Structures are given as structure tokens and as C-alpha cells.
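Below is one structure, written out as C-alpha cells, with a few remarks after it.
Here the complex is missing one protein chain, while the rest keep their positions.
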Amino acid sequence: MSTVDSAPTAVRRRSGVWHKLRRHRLFMTGLVLFGIVLLLALLADVIVQHDPNQNNFRYRLGEPNLTHWLGTDNYGRDIFSRIAYGSRVSLRIAVMVVLTTGLLGVLLGALAGYFQRLDNVLMRTMDGLMAFPGILLAIALAAVLGPSEINAIIALTIAYTPRTARIVRAAVLVVRGMEYVEAALACGASHLRILWRHILTNSLAPLIVQLTFIFAYAILAEAVLSFIGVGPPPPTPSWGNIIADGRSYIPEAPWISLFPGIAIALTVLGLNLLGDGLRDVLDPRMQVEVR
Amino acid sequence: MTRYILQRLLSAIPVLLIVSLVSFLIIWLVPGDAASEMAGPTASIEEIERVRQQMGLDRPFYQQLLQWYGQLLQGDLGHSFLLNRSVVTAIAERAPVTLSLTLLALFIMIVLGVSSGVLAAVRHNTWVDQSLMTFALLGMSLPDFWLGLVLIYSFAVLLGWLPTGGYIPFSEDMLGWLRTMTLPALTLAFTQMGLLARMTRSSMLEVLRQDYVRTARAKGLPEWLIIAKHAFANVLVPVVTVTGLSVGILLGGAVVIESVFSLPGIGRLIIGAILRRDIPVIQGGLLLTASAFVFVNIIVDILYAYLDPRVRYEHS
Partner (left out) sequence: MKIMRFTSSMRGFCCALALLSGNLASAQNMGGDAIMAQQAQPPTLDAMTTSAQASRNINLHIYETLFARSENATPIPDLVESFTLSEDGLTYVFSLRQGVLFHNGKEMQAEDVKASLERYAKVGASAKIMEPVAGIEATGPHEVTVTMSHVVPDFIGQLSSPRAPAVVIPAEEAAKEAGKIEIIGTGPYEFVEYVPDSHVKLKRFENYSPNMNYTERDGFGGRKTAYFDTITIRFMPEGGARTAALQTGEVQFLEQLPAAAAQRLQDNPDIKIHEMTPWAFQTIFLNASQAPTDNIKVREAIQIALNMEEIMAISTDGLYRLTHGWQHPGTVYFAGDIGQELYNQNDVDRAKQLLAEAGYQGEELVILTDNSFKNHNDTAVVAGEQLKAIGMNVSIKVVDWPTALATRAKPEGWNAWTLMMGIEPYEGPYGVVGFFVGDNNFQFEKDEVLENEYQVLNTSLDLEVRKQAFANIQKRLYEKFYAIKVGDVGIYQATRSNVVNYKPYRIPRMWDVWFE
């Protein structure tokens, strides 16, 4: 069994990772950007002075001022409050998509990579799903399922799982051929144990990088779904909803749509920087993946 | 090469089968119906039922599935109840818009992406490199529909230089076409060029480090000639790869961008169909978009094999 235990697990490699990441300037920039958004979401109740859903028809389409830092929308609602609470909605959806995509992707990718009999069927299905533009598939699914937070999560999970599964499968295929895995098999280790212990831990690096990008796509895609009207229903202050609400008032009140767009851009930029940094450090050979 | 092409085409068949099945299934789940839309906003139940029977929307599931594959084999995507024409016609009518938008966006994307990638590689680790790459990453981080709104506000509402939307066919008025297409194509290109710029930069950097480039430098060849001669040929590979990947994203992006800019393309056709429950159009639109993606990627793979012969030997 000693051969098995001396396998180069991710845990061993991780010792220097944080050190390297800390010196990665862009990664740290990303961390700061994302950290700000995370704080905004966590502290929304403390920072915000207005109820994000409080209508006030006497203060409609108000310009940014000291009371309403980012102005008000056509309902007289405070834009800053809505963006702050909206960060919760967007992050909640994105985190859920990352979790479900990660779980399903690992499951399907590992099955396909490990059991060759399943490989063809699973991967052709994934290819089939990936042939649809992700966002179009998500829109169609969200429209079919009906607009809600849960359904947005389901739609985005279906749209992005094939990409994760593919990456996990590729990593599994590489690791599977390695000597230590064959040694473990020879020693009579169970499939499940080998999958968990050796293969998955070694697929972790590309998976983490991929999931960081999926996090970013999920933020963008949620905004598109809300914008088209198949995301969480109003008056939910999701970022896409705020942009959509402001769309009819762009010449009169450009701030309604402007600020949530900036919030999205900064969050996604932060995540992309995080992803780039993680890739540089964890898995330098990896190719850039696409939405 | 022929063998490789054949192999690649054959491998598309199972994918297309899945694509066609998914296209059918998604739609089968769609609630609501076309009949009520057809009858108009305040139609009564009888009015809606009357329309439903006339349009034949009340047949069972398996019959609709059989009919779907039967028609597909004949290249028939069905008939749109709402548009009163065949789906193939409806898509063909709008294809020029989406095609020309996608092509213009691709063109802008390649020009901007490649030139900034090359520039960044040549000026590696300078402020030029860093600002170009930040710009590229920023482009990848912007919601495309929002960028479209910002461009409309700036260039159409504030400056009045370009129209806010609408479409003028290329054949009717070339300049008008360019005016209506510039903003949407820029929007799409800008959110997509980041990837190409980054890939161009990294493959350029790799090439610039190669021995033969160093030799050329040692021989005293001018830098621009080295770049043009050696390095640039290698840029073709990332351009082809990213183009293949981008077609899918551009088609997806076009869906949203077309409705932001009021362009009568396939994307708006599909979104409209989803919202109006025009079942055959949704099916046909999804199927065609996905098939286009599959075929573009076959072409990309073949080009790739042509550019890099190692690929075809590995596969055969």
C-alpha cells in the first residue's frame, strides 16, 4: 500500500500555492474586487439606508444625490440599495450554479473518463448540449421552466455542466493512465476509492479554474436571463432586473441601468482575474476556456 | 486528408441526433400556447379554442415527434402558425441579418484581437502590453446587452452619429447597412475579442522565443520582417480556433443583441418565438443554430488539420 500513499496528491502541492498567488498581482486585484462585492452582499443590511423595494412616486427618476447615492428608478426606489441587495441575488444564483455544475460535472466527467463504456454515450450527449450556444439554451430552458431563481439555477446548470464534465473527463483520462492508479487497481482498491482518492484530487486544479470562470459566466448569464425577463421575478432586485427596469428610461435616467452594469463588470472582472491567477499558479498548461 | 474529413463528418451524426432530439424535447415542455397569442390580447376562451383547432395544435405528443423526424429527413422544419410561412423560409429571410452581423463582428474581432495580441506580444511586459490585456479582459467581463445599451446611449442618443437600431439590407444601401450594423457588431466583437487577443499574444510570445527567430534576429533582419514572416504565420492557429469557438458565442450573443438593436435576425426570431410560443420556429431555430455550430467546428477542425498536419495523424 505504500506506493498508493506516496502518490502526488493535490494536498502536497498546495503548500506553495498561496505563497505564489499572493505574489500574483492580477490575482490579488481580482481578490480585492471580488472581496468588495462579497462584503457588499454580506453587509447589505448594515450599509443600506433604504428598503430596496420601497416605492415612492414623488421621487421617481431622481438623479444621484446625497440621500440616494446612485439615484432612484421609475418606482422611486433607491438604486444603491437595489444593487447592494442585488449582489446577494446574483451571488446566490452564481454560487448555486457553481456548486451544482461542479457536482454534476465531476460525476458525469468521472464516469465518462473512468468507465469507457459510458464514455461515448455521455460525451456525445454533452457534445450535443454544447452545440447550442450556452446562453440560448439557458434562455429557452428558463422560459420553459418559468421565471424564478431556482429555475435560473437549473437552466444555467444544464447549460454549463457539459463544459465542466468535459474538463473533468480530460483530467481523469490523463491521471487514469498513470502508473500509480494502475498500481492501486492491482492492489485491489475499489473503483470508488480510486476515483475519489486519486483521480478527483488530481483533477481538482483544472476544475477549480473552470469553476471560477463558470462563476463569472453565471453572473453574466443571470443578468441576461433577468434582462430578457426569464430570471427571478420583480420586484426582486437582481442586477439584470435593475438594468431591464432602467432600459425604458435610458435618455431620462441613464443611472438606473448604468450602475448595475458597472457592478456586474467589476464582479466578473474580479472573477476573471482570480481565474487567470489560479490557472497561472495551479495549472499553467491549461488552455483558456470559453463560455 | 479526405479520410480525416470523412471521419470528422461521420462523428457529427450522433451529435446532430442529440441536437435534434433536444430541440424537440425542450419545446414539448413549453407551457402556454400559440393559439391565445394568435387570437389577440383580450380574446375569450372560445376564440382561443377556435384558433387552436384551426391551427392543429391539439395532436398527441408521439404524433408530433414522428412528424418532426419525418419532416427533418425531407429538410422541412415545419410551418410557423404565427408567421404564416414555412420555418425554413422564415429563417432564410432573417439569415442575411444574422450572418452579416456575425461576419462583421468576426471581422472586427479578428482585426482588433489579432493586432492587439501581436502588439502586446511585441511590447511584452510594457505598459502597452498591460493596458491592452486589461482592456481585453475588461471586454470579456462586460455584459454584452448592457454594453449595447451604453453604446446606444453614447453614439445614438447623445451624439446622434448612428441610428439606435433597425436594419437596412446590404443590397439596398451599403452605407446604411454599415451604419445600422456598426454598433451591434462592435458590441459583439468587443466582448469576444479579449479571448483572441490573449491567445494571439501567448502564441506570439511562444514563437518569439523560438530558436529560428533568435537566429533571424542575430542575422540582423529588421524586427517587423521577423514578425511578419515567422511569427504571424503562427497566429493563424489561434485565429482559427477562436473563430470556431466564437461562432457559437456570437450566435448566442446575437440573440440578445439583435433585440437590443431591433435587428430582424434569427436571434430575434427565436426569442420572439419563445415568447410567443411559436413552436416550430423555436425547434427549427435551435436546431439550425446548433447545427451551424457543429458544422463550423468541423470546418475549423479541417482547417486546423491543414495548418498543423500533426492533428490528422494523431486522429487516424
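The first chain written gets the first letter, and so on, giving A and B; residue counts start at 1 in each chain.
Here is the rule we use: contacts are C-beta pairs under 8 Å (C-beta built on N, C-alpha and C of every residue); 3 or more make two chains touch, one makes a residue touch a chain.
Since the structure is predicted, the reported quantities are computational estimates derived from the model, not experimental observations.
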Can you pull out the displayed chains that the omitted chain is in contact with?
A, B
Touching residue (missing chain; options B:83, B:204 or B:305):
B:83
Contact residue for the chain not shown (choose from B:100, B:259 or B:289):
B:259
One chain is left out of this view; which of B:164, B:182, B:202 or B:291 touches it in the full complex?
B:164
Quick one: which of A:54, A:67, A:116 or A:190 touches the chain that's been left out?
A:54
By the contact criterion defined above, which parts of chain B meet the unshown chain? Give residue numbers in ascending order.
31-34, 36-48, 50-51, 54, 81-85, 90, 93-94, 152, 156-157, 160, 163-167, 259-262, 264-265, 268-269, 272, 275-277
Name every residue on chain A in touch with the hidden partner chain.
53-55, 57, 60-61, 74-76, 143, 146-147, 229, 233-235, 247-253
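Rule of thumb we're sticking to: only the chains that are shown with their structure count from here on.
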Per the C-alpha centroid definition, the whole-Å distance linking chain A and chain B comes out as 22
In their shared complex, chain B is touched by residues of chain A numbered 124-125, 127-129, 131-137, 139-141, 143-146, 216, 220, 223-224, 227-228, 240, 243, 247, 250-251, 254, 257-258, 261, 264-266, 268-269, 272-273, 276, 288, 290-291
Chain B residues within the chain A interface of the complex
14-19, 21-22, 26-27, 29-31, 137-138, 140-143, 145-147, 149-150, 152-153, 157, 195, 198-199, 245-246, 248-249, 251-253, 255-256, 259, 267, 270-271, 274-275, 282, 286, 289-291, 293-294
